[in-house]
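Take this structure first; my questions come after.
One protein chain is absent from this view; the other protein chains keep their places.
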Amino acid sequence: MSPEKLQIALYWGAACGGCDVAVLDTNEFILDVAAAADIRLWPIAVDGKYKDVEKMQDGELDAAFYNGAVRNSENEHIARLLRQKSKILVAFGSCSHMGGIPGLANFTSKDKILDTAYLNNPSIEPGNKTVPVPETKIGDDETLDIPEFYDQVYKLDDVVDVDYYLPGCPPAPHQVKAVLLAVVKGELPPKGSVVGAADFAVCEDCKREKKEKKVTRFYRPWEIIQDPTQCLMDQGILCLGPATRSGCGVRCPDTGQGCRGCYGPLPGVVDHGAKSLSAVASIVDGKTPEEIRGILKGIPDFAAIAYRFGAPASLMKRNEKQ
Amino acid sequence: MEEVRIGVYVCNCGTNIAKVVDCDAICASLSKMPNVAVARTYKYMCSTPGQEMIVEDIRKNNLNRVVVAACSPRMHERTFRKALQTAGINPYFFEMANIREQCSWVHENEETATAKAEALTRAAILRVAHHEPLENLYADMCPSTLVLGGGIAGLSAALELAESGHPVFLVEKTDRLGGNLARVDLTAPHLYSARDLLTDRIARVRANPYVQLMLESELKSLSGFVGNFTAIVGAAKKNGDPHKEHVLEVGSVVVCTGYKEFDAGRVTHFGYGKLPNVVTSFEFEKMLREGNIRTKEGRIPEYFAIVHCVGSRSRDFHGYCSRVCCMTALKYAHEIKSAIPNSYVSDLYIDMHAFGKGHEDFYRGSSEAKTLFLMYGKNEHPVIKRAQPGEESEMLIEVNEQLSGETIEIPADMVILMVGMEARSESGDVARLVNISQDKDGWYIESHPKLDPVATTTEGIFIAGTCAAPKDIPDTVAQARAAAARILGRIAKQKIEIDAVFAEVDEDLCSGCRVCNSLCPYSAVEFDEEKKRSRVNSALCKACGACVAACPSCAIKARHFTDRQIFAQIEGVLR
Partner (left out) sequence: MSFEPKIVGFLCNWCSYAGADLAGTSRIQYPANVRVIRVMCSARIDPTFVLKALRDGADGVLICGCHPGDCHYTEGNYKALRRYELLKQTLCAFGIEEARVRLEWVSASEGQVFAEVVTDMTEKIRALGPSRFRVEQENASQPVHQEVTK
């Protein structure tokens, strides 16, 4: 630990690990980071214990990067801890930004998830009745604690105050690098900003030719032979590019897949899914409810597509009925 | 940014609002809201003292926003915007809460009505804080006018405009001018000849160099906006060269497409089509015009019966009154008596509608001329049957006479069915072409039924005559000339003001995705291939907001209907 070096922490909440890999994907740049900064916590790569973080002074860390959603009590505890100990808290990646893929759990319920995972699943021992609970008594005076699994998934700023949002599932390595550099140089925009992303939509960067849009049938990418020079939407392939911040480098459309929306909504948009919905429905070429429904049938589970990375960030937050 | 200072005015509208809504309580409660500088109630906000109150408050209290909770904004939004202008602030810093049409007039419970009125006013207050100053645009006014229909309405409108020295394109579907009036003999109640009314006008139209007459033609398409329409007129469907089309630049359109008569064959109980001497009013007009009233068999009839309200005022057909049939029926009684002095005329009516100037005298005259008036019930109908051989008349009509309460039988050699007016079958096509609305009966809807009866909800499109509703000749002519007067006023100004409410694209936010491009019904959204940006042509935009809602980048702003303004309103009504 060296006082002139930046003190940073990286953490994963409810995450897949992809964000950490994105940091590693900055390749040799990560060595420069290690040279310029003391990495005080980074579960995937360096040693560091919660209790060490707990012992820190408030604000001792210069920056903390939290990836993953807040799904259980441990996630929340560390989120609060890092907030307390760090001058800057960055929501790193789609999950902390908007809830991410774990956030899709908000379309179902804790009970259903536990049921599928532990009780009624072909890959578990038949008759299993054991479901994890936060506290298990062992003998008379010992209890075994595991984190409490919450009813719903939260994005990071539902739980703590967040300074910056670095979107992406995962964030593109060149953007990670740029943001880390900005932190090192102290060249950060006003608090609350989305960093490492553009203020315009993916279409701006997408090289495909766009035309006036009217969709009479939606195709999954494998159902059609694509023209790689033409806009996917114009070919009936659902793409959230028009509704999504650019900055990723047009990763999905360039490989023939519609944009999945991981960089989140554009500035001024209140609800990413609602805006995507409005744009997609607007170009459906039908006039009767039956005709329209027929065309929309080509999109399986639209809600999960529109809110693939952001159900917890939506106005509706979750399905409470489940 | 300048501090927002809002003046809130809750109108009592006499007792129209105040009898259900506690206006004082609303005022007291809303005066505590942030940014509300003044809150008052007044008897009639739209009155001169009411408006002066606002003007004075704006000046004295440095108000920069105004909310009036009163009637529908469709009624007085313009009035109050003018007041703001008078006081020297932008007219769009104004919002209205509709607490009369959509509150006090439809709710009886004082408590809930007051709560609702307060919520609507609160929403207006929150909204107005986000209003932006807007300036109207101006466009050139093309002095040419397209008149659709060559009946008495179209002729009158065309003459009014052409005789003022402005070009008119008069488009008529058939091969002759005059419309339905050309099928009429005399007109009630003065018994002027329809032929005389028309021939003079038709001659003037034909002679006027400013009128380009287009017979056997119809409108194919209309694009553009008030003052700057482009019309394509081609050959009417069934005749003429389908490839010959004219592109016309016009500033205004007057729709005078008229009516068609009700098909008497739809009513089975009068025997029309089966009994040879049951005729419609128009068939009878033809006999009158030819001066030859004869039965099918060639006899001069002795007993006439006229049946009112055929297809009109009926549960089964049209609910409305066709307005001209009663007086036309009396006219027939006159004409029959003068043509066949020894004849007998029975007039079977439900109610005698003699509402116009001179009509009541005309009715009295008919009674004195010994027409037999028989009243039948609204949901009943006279039954016409063939008489037995040897009876003195050919047919007998059984009618449950309302005034005497007796069922009586009257003889008839000829029965005249007073068929009502109905919207023309192609009226929907015309409505779509010129973008105006129809009511449930197919009549065109006026901008305001009382205050703006010849304008429509589409700027620059006017309606006159019986395409808007059944009416008589004086009303038709008055409407046609009123529409012409409205157009002349605009032509005189040379410029037309275009509403400041339209959509605009922020180029910095637009990504060129082109989702919005196909949505505009007026092709106002254009794509700049160079810049790869969409943009809105503000003169073509009519502010529907379809592109705004669709834009996933929030790059298109609906002026005066911004997301932020509507969000504020949502918060206001729900708080």
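Residue numbering begins at 1 within each chain, and the chains themselves are lettered A and B in the order written.
The definition used in the following text is that a residue touches a chain if its C-beta (ideal position, glycine included) is under 8 Å from a C-beta of that chain, and two chains touch if they have at least 3 such contacts.
Fair warning: this is a prediction, and the values are worked out from it, not measured in the lab.
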Who touches the missing chain here, B:Asn61, B:Thr112 or B:Asn292? B:Thr112
Among B:Met327, B:Leu348 or B:Ala549, single out the residue that touches the unshown chain. B:Ala549
In terms of residues, what is the contact footprint of the unshown chain on chain A? 107, 269-271, 273-275, 277-278, 280-282, 284, 286-287, 289, 292-293, 296, 301-304, 306, 314-322
Interface with the unshown chain - residue positions in chain B: 72-74, 98, 100-103, 105-109, 112-113, 115-116, 119-120, 123, 428, 432, 435, 437-440, 445, 457-458, 501, 519, 521, 542-546, 548-550, 558, 561, 563-564, 566-571, 573-575
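Please note the rule applied: only the chains that are shown with their structure count from here on.
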Centroid of chain A to centroid of chain B, CA atoms only: how many Å? 56
Interface residues, chain A side, partner chain B - complex: 199-204, 210-214, 231, 233, 241-243, 246, 266-270, 275-276, 278-279, 282-283
Inside the complex, what are the residues of chain B that reach chain A? 508-519, 527, 532, 546, 549-554, 563, 567
